[in-house]
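Structure first, then comments.
Of the protein chains in this complex, all but one are displayed in their positions.
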Amino acid sequence: QDSTGSLTKQLAETAVGVREMSKQLGRTRVHSTIQSILIVTKARDNRLIQLTRELALYLMLKPQKNGRGVDSYVDSQLRTSRRFDAAGIQRDHPDLFVPFPRRRTSDSSVSSTSTAYSKDSSDEEGQLRYWTAEMCSRSPHLFDFVVTLGGDGTVLFTSWLFQRVVPPVLPFALGSLGFLTNFDFADHQSVMDFAIDSGIRVNLRMRFTCTVYRAVSPAEERKNSKFRRKAIKKAETGEILMKNLEKGGWEALESGYSSQVGKCAKDKEIMCFTTRPVESFEVLNDLVVDRGPSPYVSLLELFGDEHHLTTVQADGLTISTPTGSTAYSLSAGGSLVHPEIPAILITPICPHTLSFRPMLLPDSMELRICVPFNSRSTAWASFDGRGRVELRQGDHIKVTASKYPFPTVCADSQSVDWFHSISRTLKWNERERQKSFV
Amino acid sequence: QDSTGSLTKQLAETAVGVREMSKQLGRTRVHSTIQSILIVTKARDNRLIQLTRELALYLMLKPQKNGRGVDSYVDSQLRTSRRFDAAGIQRDHPDLFVPFPRRRTSDSSVSSTSTAYSKDSSDEEGQLRYWTAEMCSRSPHLFDFVVTLGGDGTVLFTSWLFQRVVPPVLPFALGSLGFLTNFDFADHQSVMDFAIDSGIRVNLRMRFTCTVYRAVSPAEERKNSKFRRKAIKKAETGEILMKNLEKGGWEALESGYSSQVGKCAKDKEIMCFTTRPVESFEVLNDLVVDRGPSPYVSLLELFGDEHHLTTVQADGLTISTPTGSTAYSLSAGGSLVHPEIPAILITPICPHTLSFRPMLLPDSMELRICVPFNSRSTAWASFDGRGRVELRQGDHIKVTASKYPFPTVCADSQSVDWFHSISRTLKWNERERQKSFV
Amino acid sequence: QDSTGSLTKQLAETAVGVREMSKQLGRTRVHSTIQSILIVTKARDNRLIQLTRELALYLMLKPQKNGRGVDSYVDSQLRTSRRFDAAGIQRDHPDLFVPFPRRRTSDSSVSSTSTAYSKDSSDEEGQLRYWTAEMCSRSPHLFDFVVTLGGDGTVLFTSWLFQRVVPPVLPFALGSLGFLTNFDFADHQSVMDFAIDSGIRVNLRMRFTCTVYRAVSPAEERKNSKFRRKAIKKAETGEILMKNLEKGGWEALESGYSSQVGKCAKDKEIMCFTTRPVESFEVLNDLVVDRGPSPYVSLLELFGDEHHLTTVQADGLTISTPTGSTAYSLSAGGSLVHPEIPAILITPICPHTLSFRPMLLPDSMELRICVPFNSRSTAWASFDGRGRVELRQGDHIKVTASKYPFPTVCADSQSVDWFHSISRTLKWNERERQKSFV
Partner (left out) sequence: QDSTGSLTKQLAETAVGVREMSKQLGRTRVHSTIQSILIVTKARDNRLIQLTRELALYLMLKPQKNGRGVDSYVDSQLRTSRRFDAAGIQRDHPDLFVPFPRRRTSDSSVSSTSTAYSKDSSDEEGQLRYWTAEMCSRSPHLFDFVVTLGGDGTVLFTSWLFQRVVPPVLPFALGSLGFLTNFDFADHQSVMDFAIDSGIRVNLRMRFTCTVYRAVSPAEERKNSKFRRKAIKKAETGEILMKNLEKGGWEALESGYSSQVGKCAKDKEIMCFTTRPVESFEVLNDLVVDRGPSPYVSLLELFGDEHHLTTVQADGLTISTPTGSTAYSLSAGGSLVHPEIPAILITPICPHTLSFRPMLLPDSMELRICVPFNSRSTAWASFDGRGRVELRQGDHIKVTASKYPFPTVCADSQSVDWFHSISRTLKWNERERQKSFV
């Protein structure tokens, strides 16, 4: 019987199902053959080079089921490093350098290129191999596993290296543990043994895909009619509706609904400018848009699923993943958000209204942050703290949940890991029990 | 080929699927035969009685596909109300009072009771019927639809009436719209027509099931061996592990892991007290635990999925749904959270540490808020602002996402509704554009 | 030449002078003969009794210029304490119990009473003497100096003991130092020697005088014409003006100016109720007015120098001294305020508007916190965390800077003391330098 009541019940049950699946996702233990490991570190830091050598050697010498050790990829800058001393390794362990047919080719989509590439690097067929940024972006499937040595910055760098599919990442800290670096390098042998022999539990951290759209200049627009657009601004809501929205294109809009008293006038046609995507970044922590060196506050228009949400007058805006809730967003006053929650955090930086409280939106929403044409100054965007890009009037950035999450290896369960990390790093709600300050 | 890489990819795709399903859940338009509507209002307010009469009459006279109007349930307190004047309705519209076989019996699980009940209320077989709190809690399937007249408080009262399955709720405001009351009674005819004729879009708001557990007194425990328990406190983490945890029972724990420097001593067996569930409440906004009239701050222990999360020294703690993010949690400094996000908001009230930032946890987590035995005073819990319950030392409350969400009818899409509500009610980030305060 | 310019200059110079004087006030080193010391501690705590005995003995045996040791007043509850063992002291040091003419009588204003009193306590003329709360409130001049043993609570208790003039207070902590307890008891001999021999630097901490006014009941008012009052509510500003305001009396007002659009109607005469002062408290930290056990938020009207400042809808309100800025006010979101700043801190507790930012007012302002007649519930006031007083509709509390500040002895300069206290107790802005969380 299709009464609304039972329909509601059915919806509720689906919701419960979704909740359950999402919980399972964070608890899966993955066990598979690990044959090749990528080691990421700061290739300029002498101490790290030494540790990288140590780790690579341990992995290459650790026999797997097939009788061989693990293939280890180290930074190609180390190929000639005196301190890394590849020649010394070869002298001591010549067997590690016996050529061996590649276990696997790159994924098919880039096959022609990678074949060409394989030829160039035919000398890498021993167990000690060298990675380049290009290999990470083009052939992520070459690596079963990534190990990072360093701080949280090294993990963010790894996210930057893998703009598409990311192998599971196991981050080692050298001194005290960080938010993302939840393993102590002091235990690296037992940690690696356990991961290889018993499998790993993976935390699928959401990333954002941030796409920069540039306004098409009027001159260019005049020449090419496909860039010309017209839109209707609805009188009642202030929403801007546009027909025949070109795939991939979108329009910078300057205004939107607000709770205007009364309903104003009538719909009117407005001028609007076509934009086109020029660059794209995957971020693990956050996108920050701020006024950069400009003395003026930034004026930004924020849209969600094509609706105008609010006009931002502030020093800037952070758009963070739950993973990034402990980074810039926290400084700006945001809440702590468990990485399993599918949400986008919007936290204003020094807003000009007292009521601009931080907000969380569903990660299924498509956000756009626009620099309107009436802004006095340009804005600057940075992606996980790197790559500052200037946004001029008419430009915008689209933010969506990425298809390529960032899998990190859990030490315990995801939740326990996270609570440990905020407790040790933020001293979240820590104090001596008898010494509360009231 | 089952490499970890492809496994990761598969997990990622599942995550995308979950995101998509969850998005769809919030957008389903439900269209079904609406035959009976429950009207909730404050039965003491003369103005509201008048409007209830008006609305009931409109609905009863509006012909449906089957030729009859809608059956309208009004508060049983109105049965004898002079102002409601049921006799006058009968005089003017005798056909509405012609007995008619009940369209539907209650759900099977309570069939025997409801059959008995049906006999008692055999006089209700006209279109004008009277509801009681008992009917709402026992036979929610009698109603296809609930309409509320009043403020947000009336919607919370409706949530309290339906502790299990809730029919879709359409909330009318009388003056200005609230957070939950997104329809203006001035438009009630067109709104009802559209809902009945074209179907509705429903927002499934998460509720919490809050279960109060009382400590079993030592005397009682001595007599009954099944209450006796032993537990192990792990030296390394401070976690308390317990074997043979009895279903429905749980233990009040007084401490837990903290980032103690070094690893202490060894596991030790600790005394623990059995608790048993005594009451349960469904909440739509929040559970608030505070110090009540006590001059001392409350000392609470917070557990998530049986792990100790933190010790709370504060005036209290709010545990809110996303719907409740605009209520008490906001006063206490929490963020605004879109109702579609599956999260639990933990916001401390006047905490005694500077670092106790509000936190969001996944709604799949099971929370327990315990009053430890070393607390100087008891604590008080309130559920959506009602029913203050005292928690004594050893008692606790378990909070989980409810199996029975609260479906409210959207005016527009769920997101647009929500942005409108925070904009009009909080003046979120509103100001005259030229008048920013810096 | 009396041009405005030069007048401005003169005003500016006076401002500089005031600033300079106020700076000097906090730096004066006081050196005088110390003949009698009062020791405050928790008389129930066995460990503290032991330390009190030790300290008293040290002081009584330390020879002063006049050849005698210091007269030591201990809690009269210790007179018969076995653990304090006064008899044992007398046995070991009979000379300390040789009667000696009182050095000083109480201040003249209470002379008749205190003469009577002196007779009663004629047995106290040795060096070991016993204090009572009554002596502290009536004859504070008996004591040159107060020493406290315990935590910040003991210092607050000392403030409560001395409702009028307060001798300089030297607070010893037993374990870790607190906000107010800036001396370690481990060093008590050298600290006391230095204070007695070289003088002390005193920090004059502002206190508030909080006077509770009760509404006079209409019945009482009718009988007694002097309680009847009329007032004018100004149309333009909403201010309530009242002629012939009786000294000591004041009226609870229910409304006030707000930024109403346009200017309304005309002045109207309003009913108002006389109130009369019933109790008065000196507070060192704060006055907190909250909803107590009531489930409803408190509705309070706040007036400054007879002007209506704002209507408070919140869980409550804290009115704090700068000393109290590290207590409840901080929990509620207030700033840290250096104790030398002459300001009143107003910090709302969980306010119902996003824009109710904490505020600081000059300490020369007279504040009134009123429970208006239209409040749904009563409110509760507590003074430095003690003595909860219910405020009914029509009652109010007047807060003014006290004529009787609370002098505490500095360890270093006032500022250095304060920075040390917030650093050690709050861990204000502390972190390992390399481990910032972004």
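Which chain is which? They are A, B and C, in the order written, and residues in each are numbered from 1.
Methods note: contacts are C-beta pairs under 8 Å (C-beta built on N, C-alpha and C of every residue); 3 or more make two chains touch, one makes a residue touch a chain.
In this text the structure is predicted, and so the values were computed from the model without any measurement.
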Study note, to complete from the structure: Where C:K42, C:H93, C:R276 or C:H420 are the choices, the one touching the absent chain is C:H420
Review point. Footprint of the hidden chain on subunit B, which residues?
Key: 176, 178-179, 326-328, 330-331, 354-355, 357, 425-427, 432, 435, 437-438
Check your understanding: If the missing chain were put back, which residues of subunit C would it touch?
Key -> 2-9, 11-12, 14-16, 18-23, 25, 28, 30, 32-34, 104, 140-141, 143-145, 165-168, 202, 204, 206, 257-259, 297, 304-305, 307, 309-313, 330, 334-338, 340-343, 345, 348, 351-353, 355-365, 401, 403-405, 407, 415-416, 419-420, 423-424, 426-431, 433, 436-438
Revision key, fill the gap. Subunit A residues touching the chain left out here are 292-293, 295, 314-315, 328, 330-333, 349-352, 354, 380, 382, 385-386, 388, 426-428
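The rule is simple: only the chains that are shown with their structure count from here on.
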Point to revise | Interface composition of copies subunit A and subunit B: same or different, split at half | key: same
**Study point:** Between subunit A and subunit C, centroid-to-centroid distance (C-alpha), Å
**Key:** 53
Check your understanding: At what distance in angstrom does the C-alpha mean of subunit C lie from that of subunit B?
Key -> 45
Review point. CA centre of subunit A versus CA centre of subunit B: separation in Å?
Key: 34
Exercise for review: Would you mind listing the residues of subunit B that make contact with two or more other chains?
Suggested key: 330, 351-352, 426-428
